[in-house]
Structures are given as C-alpha cells and as structure tokens.
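One protein chain omitted, others in place.
What follows is chain A.
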Amino acid sequence: MAYSFPEEVLEHVFSFLSSDRDRNAVSLVCKSWYDIERWCRRRIFVGNCYAVSPEMVIRRFPELRAVEMKGKPHFADFNLVPEGWGAYAYPWIAAMAEAYPFLEEIKLKRMVVTDDTLELISKSCKNFKLLVLTSCEGFTTDGLASIAANCRHLRELDLRESEVEELSGHWLSHFPDSCTSLVSLNISCLGSEVSFSILERLVARSPNLRTLRLNRAVPLERLANLIRRAPQLVELGTGAYSAEIRSDTFSNLADAFSACKQLKALSGFWDVVPSYLPAMYSVCSGITSLNLSYAAIPSTDLVKLISQCQNLQRLWVMDYIEDSGLDVLAASCKDLQELRVFPSDPFGAEPNVSLTEQGLVSVSEGCPKLESVLYFCRQMSNAALIAIAKNRPNFIRFRLCIIDPQAPDYLTLEPLDAGFGAIVEKCKELRRLSMTGLLTDRVFKYIGSHAKKLEMLSIAFAGDSDLGLHHVLSGCDSLRKLEIRDCPFGDKALLANAAKLETMRSLWMSSCSVSFGACKLLAQKMPRLNVEVIDERGPPDSRPESCSVERVYVYRTVASRQRLDMPDFVWTLDEDSSLRYS
C-alpha cells in the first residue's frame, strides 16, 4: 500500500524551500517528487553557462521565473581570459524568451550581452521585472533604451561594473511617464552624462525607489535635488563628490541628507572634496555599508567620517586610511563584518601611504564579528598572519594581496607558509582564500590538511612542484573553484586527481606547466569534463605534446563538449579523440 500526498500538497510544501541545494535534494527522493519539484521550481542558478545547455534546462524546468547565470571564469576580471572566449548570453536568452514568456528576473555575471539580447528580453517577457548585469559587456545604451521603453513593470536595473558602450545619455528618457515601479537603479558604471532633468523626473515618480546609484558624471550640486525627491532611499551611490566650497551647496546637501531616515548604504564618492563630507553626518549612525573605495582623501578625513558610523558592518576603502585609520576603525566599529582595502597606487614601486600588515592585525583584534577581508598591502609577516588567525578564527573569506607577488616575510625573509597555515588551521569555517607572497609546497600541505570547508582558492606565483597542487586537490573536500596562475604545477597532480575535478565547478590554470599531452589525456579519461586549451600561439598540435599550454580551463559539463561558439584560440577534445578547434 502506498498512500502519498496529493501533488498540490507536496507542491505547497516544496514552495517553502528556497535553497537550490534543498530543492535538488528533494528532487532525488523519487521519480514523482522529481516531477513535482521540477514543475514548481521558479528560480535557477547556473554557475557556469557551459555546464548545461539551455534546452536541458528548459526541458527540466518548464515554469521558471528567475534565472541567474555566470559566464567567464573569475580571472577574466584581470585580463587573463582573451577577448572573444565566449560566455554569450544570447543563445540562452533566445531559448528562454520563447520558453518562458513569464520570465521576470535575469541576473548575469561576466557574460557577453548584446543589444539584441536586451531587446529580446524587453519584447518577449511582458512581466519582466529585474535585470542585474555584473561585469558584463557587449551592449550599448541602445540596449538599455529598449529595456527602459518596453519593460512596463521594471523594478530593478543594476549595471554593476559592466562595460557599456555609451552612444547617448538619452536612453533614460525611454522610461515612459507611466513607469513608476522602479525600486533599484544602478548606473554607476556609466562614464558619460545622463540627462539630469530626466533622472530627476524618474526619481520623483518612483515612490518605491530604494536603491539609487548614480555615476561619476552627476555633480554634487545636483545630488541634493535628487535625494530630496527620494527620502525613502535605503542605498545611495553619489556621483562626483566635489564642488566649489559654498555654504549654500553645503547646507542644501546637509538638509537633503537629514531627510533620509532610512539610509543604510552609501557608495560612489569619486573625486571627494573632504569639506563636504560632514554634510552626511546626520545619516552616519544608521549606515551599515560604506564604500569609499574611490575616494582619494587623507586618513584624517576618512577617520572623522568612519568614527561617526558606529553601526558599520561593511567598509570598502582605499589604503589612504593607513594603519592609523584602521586603528580607529577597530576602536569604533564593533559590528564590522567585512573590510576591503584597495591600493591607491598599485603600480608604484614604492609605498605611497603608511598601510602595513599592522592595520589588518588591529582590525582583527578589535572587531569580533569580522569574517570577510580583502586586503592589499606591500608587506606581510608570518607573525602578523598568525596573530590575525588567533584573533579572528571566524573568518569565512580571507583574501590577501601583497603587491609584490612573491614577497617573503619581511622580517625573517622566510616564506609565508606558516602564516597562511595558521589561517587555515584556526579558521575552520573558511570558504574562500586568496594567497600571495613567497609560498612553498608546504602551505599547500597545510591547506590540504585543514581547509576542509574551503570552496574557492586563488593561487598566484606560489609553490614548488606538483606536490603543492596534489595536496590541494586531494585534501580540500569542499573545493568548488580553483584558479591558479604562474605556478609550477604540471601534469602529474592534475592527472592523479582527475576524478576530483568532476566534483568541482571549474579549474583554471594559466602560465603553469600543464602539457598539451596531459590535457588530451585528461579529456580522454573524463568524458564529463570539458578541457579547454586556451592558447593564442596557434594549434597545440603544431608543437610537441610536452609543450605547456598557455591556459587550461577545465569544467564539468553535461552539455556537449564542443561548444559552438569557440573562438580560434580555444581547443577541446573531439569525440573521436583527435584535436578539434573551431
């Protein structure tokens, strides 16, 4: 006898499951649960657009409303992936626009999005509400104009750090007067002016607007008027924060800020004139997120501002803050959870500010909730790293970038193995780690033994031999993404741990010692991995098999291994084991 709940009941139960992992688990229970679940899944996340094909997704999930997808590997952010590699959104959007007329949300990261793609979205999805394009490229303001014009119920348009070809600033005027649904607008990545009057009118007729991130071209004099029309704002990104020092501009701005009782996050702050910072003091006590990472202002001014923000949870700042400023941060902001310190002069040979490892040590001591760090500096010591690990075992993300990529411990001139070893040993919940400095195979041994929850690891200019890579691949049980550049890792570790690669999303290796022969072998052994050799020197078979490839990108996939959009510098293995390239 087998009684089961009616489908509707199960569907209702499943509707409380929002996490993909839970839903995936549910779908594995039995065939009928698989079937019920797939019909009621509304959101999907595809971490690698080549891991699966649009057709497969559509076949399995016929009623999606929200799609989130990532394309290029992370190192594409640093120009390590040649242009034209792939990650085109159009094939996905074209298939989904047809299959999901009720699609509401699209979030893309590191993908190539064309104007045609945007137009297709705007015309096919009548109920379209949310578009987030992070680090995308390939579209122009014309594409944005079609979104503005055709998406009658648009709530969010967020262009985080995308590269937009700006043909005109008038795309904003394509939002019809009847469009009052905007909740979030982020145009901070745009370089050129948009029409202020149009922007003001748009803001004025959007009573639900909670997030407004302007671009650098919006001058400070205009900011007050904009804010005044949206006192309900929760997140504000200013434009250029500079103007002639005039008391009426100042008081105007201060008044406008003081009306914003709900403001929690501030960003923007290009070209800051410090005298205008006090205009914001009235909102500081409520601020939880502050992004000053474009503000070139001295430590004293930064500190005056930060010490007003007692409830700060997230701070992004440039190294102008210096160690002294970080001391003040440690003393004032006890709720701090995330700190990012960016370099103001990354290419200079000599330090231009007094920011050292000491600043990070102070913050780790003073801020008990600190769990996420991205820190650029010019010197580091094992002692400091060990102290940081002892102070703050609750780190989840730890990314350290020493400007000189192979800098040793500046006190002892030894490798930084012990320091990073302490980090992975003490911080048992560590999920993401980026390392720099002089590092030997030993640090990888520590990582393999201790970093059991590590999901993403970034390595550059480190290690001595394949043993290093082997430690990582064999020891890190939770590893999903591994990206490596300029390390002497080669074939042995890769082939010995081939099976591990199928448990991960992807592996990136550039300027390492992986031979073409090994790539072929790996692809032959593991039919569900796509082994992409990305090499701009011409066909790999014109060189000996032992020759290292420039880059190899390995990812698991259930789609075909010959993606149709490969450029001529990408090679993958064809089904009949011969070399194939487009």
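Definition applied: a contact is a pair of C-beta atoms (placed from the backbone, for glycine too) under 8 Å apart; a residue touches a chain by one contact, two chains touch by 3 or more; residues count from 1.
The rule is simple: contacts and distances are computed from a predicted model.
The listed options are "ATP synthase subunit a", "NADH-ubiquinone oxidoreductase chain 4", "Auxin-responsive protein" or "Exosome complex component RRP41", and the UniProt record of the chain not shown names that protein "Auxin-responsive protein". The residue from A:Ser465, A:Ser478, A:Asn497 or A:Gln562 that touches the chain not shown here is A:Ser465. Taking the complete complex into account, A:Ser548 is the one of A:Gln308, A:Gln337, A:Ser506 or A:Ser548 that touches the chain left out. Checked against the full complex, the one of A:Glu8, A:Asp22, A:Asp77 or A:Glu98 touching the unshown chain is A:Asp77. From the set A:Gly191, A:Pro207 or A:Pro368, the residue in touch with the chain omitted from the display is A:Gly191, counting the whole complex. Residues of chain A that touch the chain left out of view are 75, 77-84, 135, 161, 163, 166-169, 189, 191-192, 270-271, 293-294, 296-298, 320, 342-350, 352-353, 376, 379, 401, 403-408, 410, 413, 434, 438, 441, 460-461, 464-467, 485-488, 490-492, 495, 510-513, 515, 517-518, 536-539, 541-548, 550-551, 567-569, 578-579.
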